[in-house]
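Let me give you the structure first, and then I'll get to my questions.
Note that one protein chain is taken out, while the other chains of the complex remain in position.
Chain naming follows the written order as A, B and C, and within any one chain the residues start at number 1.
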Amino acid sequence: MKILITAFEPFGGEKVNPALEAMKLLPDKIGEAQILKLELPTVFKKSIEKVWQHIDEYEPDIVISLGQAGGRACISIERVAINIDDTTMADNEGNMPVDQPIFKDGENAYFSNLPIKNMVEDIKKAGIPANISNTAGTYVCNHVMYGVLYKIHKEKLDIKAGFIHVPFIPEQVVNKPERASMSLENIVKAVEIACRVLVPK
Amino acid sequence: MKILITAFEPFGGEKVNPALEAMKLLPDKIGEAQILKLELPTVFKKSIEKVWQHIDEYEPDIVISLGQAGGRACISIERVAINIDDTTMADNEGNMPVDQPIFKDGENAYFSNLPIKNMVEDIKKAGIPANISNTAGTYVCNHVMYGVLYKIHKEKLDIKAGFIHVPFIPEQVVNKPERASMSLENIVKAVEIACRVLVPK
Amino acid sequence: MKILITAFEPFGGEKVNPALEAMKLLPDKIGEAQILKLELPTVFKKSIEKVWQHIDEYEPDIVISLGQAGGRACISIERVAINIDDTTMADNEGNMPVDQPIFKDGENAYFSNLPIKNMVEDIKKAGIPANISNTAGTYVCNHVMYGVLYKIHKEKLDIKAGFIHVPFIPEQVVNKPERASMSLENIVKAVEIACRVLVPK
Partner (left out) sequence: MKILITAFEPFGGEKVNPALEAMKLLPDKIGEAQILKLELPTVFKKSIEKVWQHIDEYEPDIVISLGQAGGRACISIERVAINIDDTTMADNEGNMPVDQPIFKDGENAYFSNLPIKNMVEDIKKAGIPANISNTAGTYVCNHVMYGVLYKIHKEKLDIKAGFIHVPFIPEQVVNKPERASMSLENIVKAVEIACRVLVPK
């Protein structure tokens, strides 16, 4: 079994991306599953192209993309990706699409086909706050989640895929005393637990 | 050098008190300083009596009281304690004082005489969010902070004292996805750093 | 031109529903448009049935549904409704669907076909905070938004439709000092402005 994990480079003026840091700290094996790690540019289109290439190359059984959701206090497992790019914050190459469909022949939205409720349950059992989120936004995170699910549907691939948003880590909010954060250790643990839900025992 | 750390038993329906858990995990020595630990009842008056007894017995150079500030996202070092008990949430023995002065012959407020700015600076340097708080509330936390500073002023003791409020730990908010929390590891680290500011190098 | 406005009865233990109160205060005409008002039960399925009946009967050009989003601080114009009912809070008849598609033959999501960006712009120009929201949740609000857009798509109706979430009004949060609210006057004004965007000048 192969699980492809993706994470973005830092964006929005941040020096680190907690999702990327977490990905680096994941083990190479979780149970029987091999963990493949892929860093993505925080760039519309290029991010999807890169993850598609690696899906073709690695042939993973599962794709879990990770992203930073600054301001959220808990791990949030995304339920759905919508067919739109819309931002007022430029991506890392200066693109700033407004109300653009990601794929003209795509569905309005794709639901994650990961066992999102079980993931939330198991993460919470480990003492880490988590919930289901009903929006991955309209920036590059939603873009990649949509792009992966679009490919799976169009090519009828037998792949489960979805997205996990993670909070800031404490280092990012030392000067923002009201912003929530989560330790990198707990983020790593949560992602590992989410993977473990998918691995046969 | 002796540092007396106090922390409260759980209250307000919580099963744990992160401040108490943090205190238990502190080392017995920080640099040259001996760390003395004292659990206090979350009860008006009794909490002050107990900490006073131990100040007399231990003759500490420093007293740092710890408390839970559920909802805050960062370590907050309290600046000031005010001469009032006022609550609508009963303490652990059912007391619910309303607008009562803590000591009729006390000053309206006492400022912490700890180096609170340095403490915040050093905690932040370690990557842990922290700030100065200007209110310790009007519940048992403020009560104990006031009680200790009152004794120091009345008896002209050569003791530095103050209060550190700590966030919920993740276990406490697994079902409250919007509430901020901080890992117990970081809370312990922050309190240790705060102590270290006071210890001669 | 006919604009059908819908709003829900109170739910979730609240005595009022600010969206319903706002609807009552809307004028009967906005420019050339006739304003038709419809109260919906906060009940899965029945709410959709009722709004469908009235769409057939009134033949409106526009359907704007209003709902309460307790905790949000601004008017939020919803972008998209997703094909899922999922709640842990019973509706007003005790239904508590979990992960149920609203219509098995529906698309995963429907985008509002209202000019949502213009609505936000004009409401903000009037000094009232507003934004686009990317999730209407998975409770009865999303349910009705989805149901109306589903009918429009299935029957190829020439109707524009969407959903506006409104904050609590101050009366609802007198004992919740940290919860945001908005005056009923501003809510009414915002909905009126949103309608006005749609009315030829």
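Annotations
In this text, contacts are C-beta pairs under 8 Å (C-beta built on N, C-alpha and C of every residue); 3 or more make two chains touch, one makes a residue touch a chain.
The model shown is predicted, which means the values in this text are computed figures rather than measured ones.
Contacts of the undisplayed chain with visible chains (whole complex): B, C. Touching the missing chain, out of C:E93, C:E155 or C:E171, is residue C:E171.
In the complete assembly, the contact with the undisplayed chain comes from B:T138, out of B:Q68, B:T138 or B:S183.
Summarising the interface, chain B meets the missing chain with residues 79-80, 82, 84, 86, 99, 107-111, 117, 132, 134-135, 137-138. By the touch rule set out above, chain C reaches the unshown chain at residues 73-74, 76, 124, 127-131, 170-171, 173-183, 185-186.
Simple rule for what comes next: only the chains that are shown with their structure count from here on.
Of all chains displayed, A has the C-alpha centre closest to the centre of the whole protein C-alpha set.
Chain B and chain C have Cα centroids separated by 47 Å. Rounded to whole angstrom, the centroid-to-centroid distance between chain A and chain B, based on C-alpha atoms, equals 39 Å. Distance between chain centres (mean CA atoms), chain A to chain C: 30 Å. Of all residues in chain C, none touches 2 or more other chains.
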